[in-house]
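Missing here is one protein chain; the remaining ones are kept as they sit in the complex.
Here the chain labels run A, B and C in written order, and each chain numbers its own residues starting at 1.
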C-alpha cells in the first residue's frame, strides 16, 4: 500500500493558508526568544524514530485480543507498513526487528525493499521469553540467567543469531530485554542469577561486531511478578558498566514503579555516558504500552528537556541515543496509533527545543524555582503544531498525516489487500 | 484420578507422633487464652473455599504461556481435579464455573459427578471480556456499558444465560467482573458509561432468581489501561446499593492500587452489609494472581481479623461471604498451587481465630497501640500448622496434602491419563 | 500592601501589541470550532478560586521549615495578601479560613476589610488534628471518631464553633478534613470508628444552618500511616449520602493513592450529585502540596474536561462546586506560588472550554478512541494564554500578574512593612 507524492501535495495545498498564519505567529515568538526557527525546523526534520515490527498488528492482553483487519502477515508487509507511515510523516524512517518473529528469508530482497521505502534497520531484538516450536530447552524458568548452563548457552546462541541477522541488514545494535525473574519468594538466588546473567551478557558482548552497541533494558515486573533479574536502571547500569563502553542502558518509559522520576534517570544515565536508547510509550498504571504522550505529555516534555539540558557536540550523548517506539494497540488501528505516537514524541522534542536555556540557567543559578517553572511552561504551552507541520511540509511529508491516512481510507485498502483475518506475526 | 481413603490413612499414620507433640503445646496455649480448641478446629473444618474452574490449567501472560501436561480438557476433568484437591484437604468442596468455558452438556451427569466428589457449585462467572466464535456483536469496546444498546442487550442475555446454567447446577450467585473501560482519555463518557452499566445490571438483577445474590467485582485497571467502569469498591458499593439487598461487592485481593488498605475496605463493606465475597490471591505489583499468602501473609491475616472483629450471628455478615480463589499459575503445577493457596487462607483464618478479642477491645478502649499490636502479633506468630493438620485429620483429609500429592506422583498420573499436551479450556 | 489601578493600567499598556496578535489568532481558531470567544472569556472572568489562609506563609515539612520574610501575622494581613492577589488576577476573590488559626476578633471590621478588597468568605475549615493550648481533651488518638465520647463532644463543639464564626462572616460551607486514623494494625476497630464518625458528623450536620453545605474530605494516609477513618472517595460518599443532600464530598487532588484516576472520581461524584468542591494542588508522590498544574497539567485539564462533559444548567452540578487551593510553599514566595496555581487552574479550565464537545460526542458514539484523543489534545495543545490575559484585562487585572508582582517588588515591600521574621499563624 503506497501513498503517491501527488496525494500528499494535494493534501498540503489545502491546509496552506491556516498553516502559514499559525507559523508566522510562532516564528515571531521564537525570534523574541532568540531561538533560530530554521535550526529547530531542521532538527525536527532530522529526527527519526524507529517503528518496532511487533506494533503493526493489534495487540492484546492476557484476557483476550480483538483482531484488526489488514494486519501485515510477513516481514515484507511490515516494511511496507512502516514505509507507509514514513511517507506520511517522514519521521519513521527506521524499523526495529524482532527475532524470531521477523527472520528475513532473503536478506538482499528485504534490504532492497527497505531502501525503496527509505527505511533503515534500527536495533534488533532478541526473544527468550517465549518457547519456539522445536526449541530444545524451555525458557519457562529463565534464559540468560537460567540455573542450567545448557539453557543459558541456547539463549546466548539465540542472541548471537539475532546479531547475525541484524548485521546482514545493517543494524548496529541489539536490544536485550531479559524477561527472566521469579514469581515467588525463595524461587531464585538473586545473587547467582545476577552473576549468571552477567556472564551470559559478557559472552554475547565479546562476540558482538566492533561497531555494535548492546542495549540492556530493565523492567520491574511482568512477565515475572515477584522479581526480575534486571528490575531497574541501577541494575542495568551496573551490568552495562561492567560489560564495557558499548553496553548502554535502555529506558522503556513504561518500565518503572509508580511515581518514578524518569527524566532524572535519563539525566543520570546521560551524565554517565550510559544512555543508550528509549522505548517510547505512555502508561497510567504499569507497562500499559499506550500511545506516547497520551497520558502524561508534560512528563515526555521533561524527558526531552533533560536530554537537551546541556550543550552537546555532534558525537555527544544525544547522538548515542536510539529512538524507538514500543507500544501495543489493543483497540486502535496500529498505524493511526503510531502516527499519534510519533507526533507526541516530536511535539515534546519541539517544546524542549523552545526552552530558553540561558534564562533557565540564570533562574537555576539564583535558585528561582518560580521562574524556572515559568520558563519550562512557556515552552510547553507554546502551540508547536505549526512547527511540526512546517518540518513535514519541507520534507515532502503530509501536513496532517493522520488526516490524510483517514481521508485516503488506508485501513480499508489494507483490508482489501490482505484480508480481514490476516494476523501479524508476533505476540 | 482419585485418591483412596487408605492412601490418606496410611500417610496420616506416619506423621502421627510429631503431630501430637506440636498439638498439645498449642492446646495448652489456647487454654491459657481461654480460646476453645474444639471450636476453632470445628470452624476450620467447616471452612470451604471454592476453586475456580479456570485455575486448573497453566496460566499465562500476554508474553507467553508455558503449558503443563495433564491439564483438564473438559468440565468433567475439572470437577475431578477439584475432587482430587478436596479429597486431600477437605476444604475445597466447591467449584466456581466460568461460562462459556464450562457450559455443562449434561447437567444431571455433571451434578452426579460433583456429588460423587462431594463438590457443590459456588458462584458462576460471566464473560464479556472476550469475543466468542459466532458471536453477533464484539465486546472490543465494552459490554454492559457499551454505547450501542444491541451490544448491551447481548451482554445482558449472556449473563442471564449464565444464571440459567448456574441455577440448573444449584449455584446461588453470579459474579460479574465487568472488564469494560477505556484506554485513552476522552474515549469514554464516564457518567454515561456508569449509567448504562447500572441499567444493564438492573436488568439482570431483576431477572435473577429470588434466592440468588449478585457479586459486583471491581478492578482499577487491566484489561483497560486508562479507566475501568467499576474501578474501586466505592463504585461497586454505589451500584450494589442502588441495585438492592441481594447485590453485594466482591473483593479480589489483587484488584487495588498500590498501598491500598484492603482490610479496611473489607471492614467498611461488612459494616454496610455489602461484603459479598472474596477472590483470594496475592500480588506484589498489580493483579499478579499469585498464590494466596505467598507475598504478604500478614495482610491476609489482617483481612480475616477484620472479618472476625465483631460478634456475628449465624446469618450475620460472615455467613453472607462467598469464599473463592482467583489465581493463575504460570510456572507452578496448578493443583500444587491451589493446595498452597487453600493452606495460606486457612492459616490466616486460624491465626485470626486465635486473637484474644477481649484483650484487644481493652487495648483499643485505652488507645494502647503497643498492646493492640502485641495482641495481633501474638496470634500471628503462633505456629498454627498443627491446628490445621488436626482439623484435616479429623475430617479424613491428608495431614500434609501437598506432601501426599507429591508422594503419590499425581501430576505424572494425570499426564499419563490425559496426555502431555492437553490444554485446559479458558484463558 | 496595595497595588494602584494606574500601576496595572500602565503594565497592561506595555503588553498590548503582542497580546492582540496572539489573541486574533486564537479568536479565528475558536470561530472555526464554533466556540464563542465572548462566552469563554466571560466564563473565565467569572471563575473565582478561594485562597486558603494557611497558604500565605512559608510551609514546611517534618524535617524543617525555611521562613520567608513578610509573612502575614494576623487575619487582617492575610486578607490583605489575598486582596493583593485578587487585584492582580481578579480570580482570587475569596478566602477560606481555618479555625482556630484565623479567629476574627472583630467580625464587622474583618468583613469591612474583606469588602474593601472585594473578597468573600468561602468554606471555613475546622481543625481537630492538633491540640491547642488549654484544650481539655487531646486529639492524639482521634477526634470525631475517638473512643471516648467526651473527646468526640469536644470535637463536635469545635466544628459548631467554626460554623458559628463562618456564619458571622457570610460563609456557606464547612470543610471537614478528619485526620483521625491509626498507625498500627489492630489499633482501631474500623467499623466502630466509622460508626462513631458518622454519629459525630450527623450531630454537626443537624445543627448546621439550613443554607450551609458540609464538605467531607478524604485522604488515604498522613498524618496517620496505617489507616485513615475517611481514606477514599467511597467512604466520603457513603457518609455524605447518609448525612443528607447538603453533605458532599471534597476532592483534594493530592489525597489519592498512586495512579488513581481522579478525573473519573470527579465524574462519578458529579453523576451522583455529590461533588462538593476541590482542593487544588499538584503532586508527584503523596500529598506534596505543590503548585497546581506544575507536575501533571494534562491531568488537571482532564478533570475540568469531566466537569464540563455534560450540559449543565445554572443550578446544576457545576454551580455546586466550591473551588479552593490547598497548597504549601516550602521554597517559593507563597504569593508567587498562588498566582501560578490560579493561572494553572484557569489554563486547564480554558482548555476544557475549547473542547469540541459535539465532535467528541460523535467520536465516542463511534468508539473512535483515536479521534477522541485528537479532540482533547487539540484543545490542550492550544495556547490559551492570550485568552486568560484578555479575560484579565477586561476585568481590570494585570495582563501578567506574576510579572507585575515582581516588577513592583511586592515581597520586598511586605518585608519592609512586616519585618523579616514575621511568621504566619498556622502550621
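We take it that contacts are C-beta pairs under 8 Å (C-beta built on N, C-alpha and C of every residue); 3 or more make two chains touch, one makes a residue touch a chain.
Computed from a prediction, not measured in an experiment: that's the story for all the values here.
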Per the touch definition above, residue among A:120, A:160 or A:268 touching the missing chain: A:268
Identified contact with the non-displayed chain, of A:24, A:42, A:132 or A:189: A:189
Sole residue of C:17, C:34 or C:62 that reaches the chain not shown, by the stated touch rule: C:62
Residues from chain A at the interface with the omitted partner, ascending: 140-141, 147, 182-191, 194-195, 220-221, 226-227, 231-235, 237-238, 257-261, 263-264, 267-268, 270-272, 298, 302, 305-306, 309-310, 360-361, 363-365, 367, 369, 372-373, 375-376
Missing-chain contacts mapped onto chain B: 21-22, 25, 28, 258-259, 261, 284-285, 291, 294-299, 331-333, 336-337, 340, 347, 369-370, 373-374, 377, 380-385, 402
Absent chain, residues of chain C that touch it: 59-64, 66, 129-131, 138-141, 179, 183-185, 220-223, 225-226, 258, 283-286, 288-291, 294-295, 330-332, 427
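Throughout what follows, only the chains that are shown with their structure count from here on.
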Minimum number of chain-to-chain touching steps separating chain A from chain C: 1
Highest C-beta pair count, chain pair: B-C
Per Cα centroids, the chain farthest from chain C: B
Where chain A and chain B are represented by their mean Cα positions, the distance between them in whole Å: 40
Averaged-CA centre spacing for the pair chain C and chain B, given as whole angstrom: 42
Junction residues of chain C, two or more chains touched: 258-259, 261, 298, 369, 373
